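Every protein chain but one is kept in place in this view of the complex.
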Amino acid sequence: MGLILDMIGGLLLVSGASFLLFGGLGLVRMPDIFNRIQAGAKTTTLGTLLTLAGAACLQPAWGLKLLLIGVFLIFTNPVSAQVLANAAHRRGTQKTPLTKVDHLAEDRGDKS
Amino acid sequence: MNTVMFAISVLLAVAMIGAAFITILAKRPATAMLAAGLVSLFASVLFLFMAAPDVAMTEAAIGSGLTTFLFFFVLGRVRGGRS
Amino acid sequence: MIRRFAVFLLLLALGSIFVNLLMGYVPDSELNLTARYYAEHTAQDIGAANIVTAIVITYRGLDTLGEVTVLFLTATIIGMVLSQGQKHRALQRQLPPSGELLTTGSRLLVPLILLLGAYVFLNGHLTPGGGFQGGAIIASAALLLLLTDPLRRFSHRLISVVESVSGLVFVASGVLGILYAGGFLDSRILSTGTFGALFSAGVIPVIYSFVGLKVGAEFTSMLTNLAETEQS
Amino acid sequence: MDWIAMGTGFTLILMGLYGALTNRNILRIIVSFTVADTGVNLVLVAVGYMHGRTAPILDEAVSAAQAVTRIIDPVPQALVLTAIVIGLGVTALMLTYAYKLYEVKGILDISKCKDLKW
Amino acid sequence: MDKGKSSKWRDTAILFATLMLFWLMLEGKLEADILIVGTVVSLVIALLYRDGLSFFTEFRFTPAGIIAGFRYYGYFFKELFKSNFALAAIVLRPSLPIAPGIVKVRTKLKSRMGRLMLANSITLTPGTLTVEMEGEWLYIHCVTVASADIEAATAEIVSGFESYLEVMYG
Partner (left out) sequence: MVDVLVTLAAIIAGVAFLLALVRFLLGPTRLDRVVAFDVLTVIAITFIVLAALIEGRGIYLDVALVYALLSFLGVIAVARYLEGRD
């Protein structure tokens, strides 16, 4: 039983790290800042959550503290991503030419 | 098993030196400050690897959090008045 | 040009000294005498699980008192420097109002950050952390409030009251150490308790809590002083 | 690991000093100082590190009886703890004076401050 | 929002309970001294920072609300996994098939926590990122824009979470 739990924990660790890797790859490959924020925010959240779950499988005694770190991450990561995206939009950062629509810019333009 | 942590420390050391290069060479002060925060962040992880969790926590809370903020605060004031 | 050359020369000399130091460095394989004493005696004498805390608060308590004093002086000097003559140049920077999400998020997170700070300094004798880290975390909560609403003002009175009361408690417990235990800042005026419990290690948790409050108040006053330069 | 940390620390000190001595923008000088500060702390902690030992905190993993053979030197850590906190105080003070200088003179370039030049 | 005095006190009580829960999770033990200190600390924070919100501030403690909460988290983690695999597929493909854009969608939620949770969930789910929230309008950046029409985008992005959150928070 313990061995199976250990194996599950190890596999969760590896899959969490792989999601981090996808995040890093997305960060390098994506063409503009909004897409980079998307790659950064999502994959790091899930990757870290999986890593924490894996650690909890390997050391069940640490479960509560790991859960707490996970809760904090779920609430801080999207907020910082949103603030960053908002700042980027307010600064009028260059968007990739692939961009199709931008309702926010249209509405902002109307107001000011 | 310790080789893993050794390898990560080498990685962190390289990253710290790279970030320090950005700090002293960057054109804009804001970039330099961000890179200094990054140096402090990696130093904190390295402290933890050297079995000093107290120091790591101090460096994370003070070096990476408050110092970076203080710099940006003053930078905002200084540039805001120029216009 | 000549200045750059001088700098280069200086750094070269310093670098050669460093290389010498690095080459000649032999890591210890045994603890030295002081560290061995601390490692052997902390658990029985002080009752603190975190030896660094025992050193900071009890064995080297005077240094900590000096450190807190230096921080207090720094905060005071910053307040004095910034309070003079800020009228003649009104620095108006239009920071746009923060979005609804950041406002709600900060109202959600600030109590948790405060709780984490309290946890860090109350458990300074058991887990990593202590008054300085906890104080910095509490100041970060104030910082998050300032970032969300740049025009927010904290009560200076509250900050200075918290600061002076904590300083007084710190010194008073040191004096009580002279009266009831071995000397200034001896932590054994309360019983050491069972090893590993929250109420243990004598007066260390009390002192560290007040150090945490004091450091938090000092950092917050630095931040607010800087923040208030915006207004005039 | 201590070699790496020590070497990195020395490199950071040198780079921070280089930045502080060659830059003219006062904010850049202060940033370089913090980098050198971090380097000094790294060297100090690396001096206290010993191979194969763990953090000086006693819990289930390290009992009080085996502390002498299992933990690393706690004294440099206590020292560095103080150094980091005071470092923030010093940085805050420097930044305040930089701000004041800007407020009074309207410049950040240190080479243009010739009042006290001899 | 018209907040009465009793509702303010209710918020404080809920904040206190949440802080107490977090304190116990942080300590990981249940002993008398920990409970005493935790009560004091949570009480001081809850009374000092009266603006504080907690995860349960506007939560409806009805059976339907609690069931919706559990189902919401199940749905949320399913979407989180889906979003990550979708992003990995995009990133790993050499041609990088993206067509980004910022679209505008509408939400019916009124409570602050519900709106925050909605925005956070949208940020963490497939190819979407909340950029700004103004009144009933949400501006969302999408990696691949399906349709620029407001109603269609609302149905596609928001409605899945909104149905649960509406029951939970209102």
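Here the chain labels run A, B, C, D and E in written order, and each chain numbers its own residues starting at 1.
Convention: a residue touches a chain if its C-beta (ideal position, glycine included) is under 8 Å from a C-beta of that chain, and two chains touch if they have at least 3 such contacts.
Please read all numbers here as calculations on a predicted model, not as lab measurements.
K.L.:
Over the full complex, note down every shown chain the hidden chain is touching.
P.N.:
Across all of the complex, the chain we cannot see touches A, B, C, D.
K.L.:
Which of these, C:Gln133, C:Ser166 or C:Ser221, touches the one chain of the complex that we don't see?
P.N.:
Only one of C:Gln133, C:Ser166 or C:Ser221 touches the chain omitted from view, namely C:Gln133.
K.L.:
Touching residues of subunit D against the unshown chain: what are they?
P.N.:
54-55, 57, 59, 61
K.L.:
List the subunit A residues touching the unshown chain?
P.N.:
Where subunit A meets the chain not shown: residues 6-7, 9-11, 13-14, 16-18, 20-21, 23-25, 27-28, 33, 36-37, 40-41, 44-45, 47-48, 51-52, 54-55, 58-59, 61-62, 65-66, 68-69, 72-73, 76-77, 79-81, 83-84, 86-88, 90-93.
K.L.:
When the complex is taken as a whole, what residues of subunit B touch the one chain not shown?
P.N.:
Contact residues on subunit B toward the absent chain are 1-2, 4-5, 7-8, 11, 15, 18-19, 22, 28, 30-31, 34-35, 37-38, 41-42, 44-45, 48-49, 51, 53, 56-57, 60-61, 64-65, 68-69, 72-73, 75-76, 79-80.
Just so we're on the same page, only the chains that are shown with their structure count from here on.
K.L.:
Hey, how far apart are subunit A and subunit D in touch steps, shortest way?
P.N.:
Shortest path length, in steps: 2.
K.L.:
Comparing the two chain pairs, does B-C have more C-beta contacts than C-D, or is it the other way round?
P.N.:
Between C-D and B-C, the larger count of C-beta pairs in contact belongs to C-D.
K.L.:
From the C-alpha centre of subunit B to that of subunit D, how far is it in Å?
P.N.:
Inter-chain centre distance comes to 11 Å.
K.L.:
Taking each chain's centre as the mean of its CA atoms, how far is subunit D from subunit E in angstrom?
P.N.:
One centre to the other, that is 39 Å.
K.L.:
Could you check subunit C for residues that touch two or more other chains and list them?
P.N.:
Those would be 50, 52, 89, 91, 99, 101, 105, 108, 112, 128, 132, 136, 219, 222, 226, 229.
K.L.:
Can you pull out the residues of subunit A that are in contact with at least two other chains?
P.N.:
Residues 75, 79, 82, 86 of subunit A each touch two or more of the other chains.
K.L.:
On the basis of the stated criterion, which chains touch which? Give every pair.
P.N.:
A-C, A-E, B-C, B-D, C-D, C-E
K.L.:
For the complex, which residues does subunit B have touching subunit C?
P.N.:
Within the complex, subunit B contacts subunit C at residues 53-54, 56-58, 61-62, 65-66, 69-70, 73-74, 76-77, 80-81.
K.L.:
Across the complex, what residues on subunit C touch subunit B?
P.N.:
50, 52-53, 89, 91-93, 120, 128-130, 132-133, 136-137, 139-140, 143, 219, 222-223, 226-227, 229-230
K.L.:
Using the touch definition up top, name the residues of subunit A that touch subunit E in the complex.
P.N.:
19, 22, 25-26, 29-32, 34-35, 37-39, 41-43, 45-46, 64-65, 67-68, 74-75, 77-79, 81-82, 85-86, 89, 95-96, 98-105, 107
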